Structure formats: structure tokens, C-alpha cells
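I have placed the structure first, in the form of C-alpha cells, so that the comments after it can refer back to it.
The other protein chains are all here in position, but one chain of the complex has been omitted.
Showing chain A:
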């Protein structure tokens, strides 16, 4: 796990290695200071030797300044390393998501990917900085201080052999008993958040049925259960400080008692005793720091797991180096195609055979769940077939370079997503180099030019996030224009005129017929009127092709189609659209 994450260090390798080195040197200098201080006291002050006081004093000053520079430097450099690591990791994760196929994307809800890219990586950044700085500093201080304490007086230092395990056990017990409680707290938080979220979203329902009191008692139950667990956990953690205080104070008293005896017995000097006080503090504080590092890193572990879960998801559709880069015409052939989403038991498509001539206009019609969308999504390889093959211009779609294939197969998705930016910028997704004339031509064909011209800033009108400031039908027409700008060989509309009135719908089809004679046009729709004059209509039923034919042929041969046509006619198709929009 750590190895996967460390790949993101890259150009910040230098800083990542420098930090621990600086930190270890700083710790070494810091532990030497009390030792030299003892020299000043014993050989300088106590012996009345001014030269030693000044000589060692100057040395100490230099060391203190050096240690300050090292410490500050390590902090600065570690921040560069950590921020850089986070940047690279975020980039790796985002780039990796860009390689995801539709199938991969279906696995992760958007909100969970957003959390992984932000909160989780921020957690890892903090953990990384901690790992290269404090995680080196605390053990270095601990080890160096123990060594120095033994150098000063091995008899006195043996006190630490007792004190260290006592404190270590105390800290360990605190972590051990509080951790499971904290985990429970997080689960209970979910419960509380759920009540809040439900009340935010369902406030109309709550108010309509006058259930405020019941909701408040639900909430209080959740917050009460958090209180119970959380305060227990906090009380355990709060023991940390008194435990530290107890061990430090006891150590100090014992040092005083035995120190006095050794000094009187001439086996120890006063300055050395003072330095031992310092070392006892360093040792015990470092231990405390270590326990903090452990609990902090375990928080980061959960984040690391979530990031890596995405990283290790293999893109299910990848490119071949030998891939074809040109698509010569718009012919589409399905040969015994079956398709089953992984993890499901029933196939979406079963043994589909189709031959669609280049340049023809084909309607696809069928009930919800009949796999109309799945069928067309196989053409630009948004999903891959499970069995059989799909051919475009005589070649298996899997033999094409993905970009080349998708540039030639323009698909207008049901989801009419536009991005924040101007209308022109959105349209140029189809072709970054398109001229203003080309934009307008495409928009005219999609019957979008008229309403764009009516906007105050025309093509420079800014689209709010997700296109909130224009209507659903207008959004659909813009997404069609965007696809047209690709100048594809094959154009697929997945129910892309559902929010458009029938007149405009007809105008779009008429424009396609006259202006795009060589482009294969596939249109999924719910309306019989939309496919009436298509060269061919494919009727889908439960993942299979139920019938193929012209409008007239299907009216005569396909009962379902005839029934649908009749019922839509009775409802007065056009009126339906106009009245209930």
C-alpha cells in the first residue's frame, strides 16, 4: 500500500530524503545541549572557571542557532515535499479516473470520488509530512536522549528502564481503549447526519405530516448516543496528560533523591543532575509524541485505503498500440453481440445481429429497460461486448484507437451535461478549432441558433454550472450542436429531443437528412413520429432485436409497434408535448 502511494513522490524525492536527515541532525544537536550545559555548570560555574563558561557557551550558542535553522528548514522542506506529494497523488488519481471506462465509472459514485480527491488526499498530505518529520524526530530524540542519559550516569539512567515501560503501557492502554470507541462514534455520526440530511431534503414531507416532534426525538436519540460514546472516549483520552505528569514528576523526585546520594558520594555532579532532568523530559515527551503519531497515522490509513481502491481499479477498456486511426465510413455491423454488466446475472443484450448502411437514418424504439442505450453505447466502445463483435467501417471497434473511434462516432448522451463556460466554449468541445461560422452552422442544424441569438450575449452567454440558466430542451439542442461539430461518420442521439417540441424535433431531422447525407444517424426515441420517415426502425425488446423495418412495414407486422403508434396518435402526440412541458 505504502509503495503504491510513494510512487507519487517523484520530483519531490530530494526534499523527502532531506527532511529526515535534517530532523535527525537537529535531534542530535538538541540532545547534546544539556550535556554541554552540565559541563558549563560543573567545570565552569562550580569550578569558577570563566574560560570554560565562555568557550562552551559560544559552542552552545552556535549549536542552538544551527538547531533552529535545521528545525525551521526541515519544516519548510517537509511542507514542500508534502504539498508536492499531495499534488502528484491527486494528479495520479485524477488522471487515472480519466482512463476509466463507463463501466468503471458506474462503480464509484461521483461524491465518493470527490471526497477521495480532496479530503482523503489532504489527510494523506498531513500524514506524509508527519511521517518524514515527526516520525523521525520523536524516535531520534528518544534514542539519543537514552544514550546521553546512560553516558552521563548509567546508574541514574537505569531509572528510565522502569519509567519508560510504565509510561508506554499507560499510553498504550489509552489508545487501546479509546480507539474502538472512536470508531463507534464515527458510525453514530453517520446516523446523526442521516437524520439531518433526511430532514433537509424531506422538509416538505415533515411539515406536511406535522412530524417535527417525532423527528426531533429521532435526532435527540442519535445525538444522545454520540454523547454517551464520545464522552467516554474523550474521558479516556483526557487521562493522557495526568499520566504523563505523574510519570514525569515521579521520575524527577526519584532523580532528586538518588542524585543527591550520588553527588554526596562524589559519583555525580550537580550539572549532570540538571542535564538528567532535561533528558527525562525529552524521553517521556518523545514517547507521548510516538503514541500521537500512531493514532494519527491510523486515521490516514483509512484514507489511504480509499485512494488506493480507486488507483487499483484497472480501466476495463484500453488502447492498443497497433490501433487503426482512421474510420473510413459510417457502416455499423453487430455480429452475435451479447453484453452483460459485470456482477449482474442477466445479460443486457442477447445475440444481436444488425447491419446498418453507411449514411442511413435509423430509429431505435422500445420500452424502458429494453437496452436501447446499451446497444448504441457499444459503438463508440463506451462499454465492451461480452460476446460477438461490433464492426465500424468493416473493422472491430476494439481494433481502433479509442480517440479516433470516438471522434468519428459522435454520441449525444441522455444526460445533457454542459460545463461552466460560454456557449461557444461548450460547443468547441466538439472541435477546438471550429470557426464562429462553423459554430453557427452546427447550431442552426440543431435548431439552437435561434434561441442563442435571442440571448443578450449570444454565443458568449455564460452557462452556469450544469446549464441551470437555460431550459432542458435548449440544453439538449446545444449538446446536439456540440456533437455535430465533431463532423463524425456516425451520429448517435440517445433520446436527445425528448424535451424538445415536435416541430423543432422534425426540423432537426429534416436538417440532418439534407445536410448530413453521408453520416449514419442513429436515434433512440420514445416517439413514433420521430422515426416515422427513418430508413429503418429497430424495435428493441428485453435486450433483443424484436423487429427491423420501415414505419409502414412495422405497422403491418409488429403488434407492439402498431399499438404504440395508435396510442400516441390517440393522445394527440403533438399536444402532449406542448401542454405538459
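Simple rule for what comes next: a contact is a pair of C-beta atoms (placed from the backbone, for glycine too) under 8 Å apart; a residue touches a chain by one contact, two chains touch by 3 or more; residues count from 1.
Methods note: contacts and distances are computed from a predicted model.
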item: Protein that the absent chain corresponds to, by UniProt name, given "Multidrug ABC transporter ATPase", "phosphoenolpyruvate--glycerone phosphotransferase", "Sensor histidine kinase inhibitor, KipI family" or "Xanthine dehydrogenase YagT iron-sulfur-binding subunit"; value: "Multidrug ABC transporter ATPase"
item: Which residue of A:155, A:351, A:396 or A:501 touches the chain not shown here; value: A:501
item: Contact partner of the left-out chain, one of A:6, A:25 or A:45; value: A:45
item: Sole residue of A:346, A:415 or A:454 that reaches the chain not shown, by the stated touch rule; value: A:415
item: Hidden-chain contact residue, picked from the options A:1, A:241, A:510 or A:556; value: A:241
